[in-house]
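A single protein chain has been omitted from the complex, and every remaining protein chain is retained in its original position.
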């Protein structure tokens, strides 16, 4: 790997300029928090422990069925994707793992892939299978489904692909397989709703049986798209039924964009925690459907409320609580690296604010049905500008106080544009 | 009971006028169905077996938080409600049971209530408890919840009320208790989402323990309203978790208007059937929220698709399938009797059409992923005008070919207006 | 008026305790803003100019069609409502006007009403008519519509009521009439969609003709409820058509809760500003429908984005921009005074943050399509904790640094509970 990397010296140089002001802000915030008995150092330490995975496909430009507008210097293979992921981690220091997608990230030599990642300081999170597209040379088509197809041969092919993903993941050091299927129907009547679910369970049981002892399988539901009348795993209810039918290694993954309009997502999260079935998250934000926008860009308060449930689970020591975090966003009009850095920070921000909630006070207000003070308690935390905590956490971990500024100054994207000559790839975007 | 009843002679008189045309239509439809091997008589017989309960509160005029506009001759007590229900049954012959609501329908002498109903040819379906309102003289308020209230005394009061409902229901010959609670929160933070659900389970376990051997308890979920940020039993996922935690007598009730926008309700129905947890339905229709409009008035195809799943369950002999049917509508601008008769027929219509689906053909199209022919198969059934079947079924059972016409001719409402002098009751409507 | 009022000394006492910390926070925030060339004093001064009206009905407990749970010490008439409004204004100092609703606030002597308000330091904002309910003794019913009723006599009655509201408003010093009608239909076919709109325009033209020279009429749209299939003025498009047909005094009022799911409200606001038809706002928040929750309690970022458009309009000197602001919330589980104070501050907060947006930077990012930096620019403002500005603005205007704390310490509600013996009023809530 001979590609351009940002010099740590540039980070240090940038930080040097901003450090004094940051220190002042951090000190004032510390004093303010101290008034209500909060120790800023404890919060900062906790924020430093927060980590979120980057999906390898996230560093490419996304698109819609109407078109895709590539950006300059896009990574052309998984090795270049790792390079971009490493740059993200270098600057934000909370994204040390990547989540690969097969067959997109298929390589001849898995060991080489693992070593390259290690050399870049990266590890591997959950592996993702793909049975929602046909690949060149693929024997049977997934046009009418994969794990739930009416043809047992197609199901067998899809099961086999998932088992291969587990095999690759095992070599990479992953501990989980995420399964999202697009199976469903566009027409009433097209699919027998119950039989499709039975076939799903049957296929998943075979995949489940192939899981190593210490692995989990994450079931990801999605209300619609690409299927537009019915989707086999459309909601958390179906996901929960499946996870329960499969066994303790099967857990329910929550993608923030995969719900019906208006649904209270934090409540779903609470339910899955309570019944010990929360796998983790695919983070993003949305306004209309599964928009896959940047985390916290549309409704940061909702994101905070989700993290409030997560902190609750820790504080209350809910059994089996160990969620996996990943960003799953489609970057159509931004530099993906910039979006991912900004989104990682948005997640940390939600987490830091959730940590600030005065839980004793909140509990008392809940007990006495003091709704206005309960809300005020949440808002006091939410309205706190935790920027100094996040920047300090980054800086202390070796990252940049202002990652976007360093990144732009570095000219990374232009360098990659030169390093990575592209074959034109317009058309509908895949994410 | 000395109130006015429609003379069966009037029904006969009306039928006599329409009978010949109906016979011609029935005959032609029979011939048409025979071409594809369907026996109209078998369908008609099956339609005659379909029954749906009328809720006692449904025969009063509903309203919204903005106001209520009473109609003439509204029933002033449960006995007058029974009278209206009996009139519905007299004309449509598929609504032989009523579903009472307590304390609204509380009487001194439950035996008298039962006898009056029997005298009118009516039986009792599920009993409904009410812990979403405060009643005059009630000791503790449900303002901040009932079965999930933070105060154990409020929970105990709510549990006790449900147990009383079971007691009354037992005397009336009911076999099920329907529990809908409005518990939830209007503010983020107001309620501890997990603890509220734990309290719900704890309360419900006490109610469950009081169920007679041959009884069920129906858990009714609702996405929102009157709670506007979170509702404890907001979706079928939470309902299923609760029903599973409680035991085999606990089942999930589906109210067609209690879902998030765009959600595929027939799929939820299919899932609950598959996992043997479908209690039954509260039928109505909606365009925006829980509008409680007349069944089939907004989206009759969706209603047909729900019934398609129900017929599937029968044909496929899904274990434990025995759903309870009730109409749960708010009649704000119509004569409730007219709406309920028209809605009962709309349900029969959906059922009759679902019976007409060529399931063998459909199965074959599903197996071969022939989406367009699968849809065509459903539409062929849906587009069939089954009116002659429904009218014949009614007529044969002693009902009216055109119930609305007989009802209007009878002058029933004007007679009741004279019989039932009203105390004015404007203000927000309760349904 | 002999009712209890909070002593200003209590406010001063409370402020004295908090003043030093506030000063420190304010100073640090000032220094931080100064780094990017922002003058905190200018912002604070601007925040002090922000005013929002309180609707008289807002100080009573709201409800839903399922029930209403009154709180203690509710005002029993418009004079007691004024008292509560004055208390809000005393503590938050940005709510100096009230918006009355007729016939709810009808009094014998309008001059007395005006004088009582003046004595309490209150003025009158827009007057609101009510043709969505029937009142005891009302000649013709609005069950099937008011301004759009098929019966010209009902329309004439509704027009006349609106003209009376203008008359009362003129005496009170109002300058605008807000017209919201519930007219619509619950059934397809019930209403001729076009003729209903023609009748609306005809009726509104008569009301428009009665407007004094310097008055406006605000047309309020609402997607649904209480009409559940179609509403005559359902969206901003219909509202705009009507306002244009009527003339320059007719403007479109935006209630934040009256839109379809997912709709981008800030864009509607921008359009109405651009075409010089924005009347102003009914502020609240919502998650599911027209939930009427406390402003900023569900999605504070959306509220900020609305205010961002409002500040844009000022900065860009959009012609005719002079919106009227009112809170329109239903307080079902809180003390209405507490909710209204908290909500008024939430609006100030959104405004203060919108003022902080670096508009020059934003413009440059918009011109160069730098989406990520455009968002960052908004978020930098949004993430700023402007609490010290708001508290300072209140304190300088004579209000409370912590209005909720002062209010609770005062025992105001308990005093009112003693002063205002209630007639029980359960049942569906009206708001």
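Letters A, B and C mark the chains as written, and numbering starts fresh at 1 in each.
Operating definition for what follows: contacts are C-beta pairs under 8 Å (C-beta built on N, C-alpha and C of every residue); 3 or more make two chains touch, one makes a residue touch a chain.
Every value quoted in this text rests on a predicted model; they were computed, and no experiment measured them.
Per the touch definition above, the residue from C:113, C:204 or C:374 contacting the chain not shown is C:374. The omitted chain makes contact with just one of the residues C:6, C:268 or C:324: C:268. Although one chain is hidden here, its contacts on subunit B can still be listed: residues 21, 24-25, 28, 31-32, 35, 261-262, 264, 287-288, 294, 297-302, 333-335, 338-339, 342, 349, 369, 371-373, 375-376, 382-385, 387, 404. Across the interface with the omitted chain, subunit C contributes residues 143-145, 150, 185-195, 197-198, 223-224, 229-230, 234-238, 240-241, 259-264, 266-268, 270-271, 273-275, 301, 305, 309, 312, 316, 318, 362-363, 365-369, 371-372, 374-375, 377-378. Panel shows subunit A; residues 62-69, 132-136, 141-144, 182, 185-188, 190, 223-226, 228-229, 261, 286-289, 291-294, 297-298, 330, 332-334, 424, 426-431 of it touch the chain omitted from the view.
Criterion: only the chains that are shown with their structure count from here on.
With centres taken as mean Cα positions, subunit B sits 43 Å from subunit A.
Spacing of subunit A relative to subunit C, judged by their CA centroids, is 39 angstrom. Across the assembly, subunit C contributes residues 261, 287-288, 294, 297-298, 333-334 that each touch 2 or more other chains.
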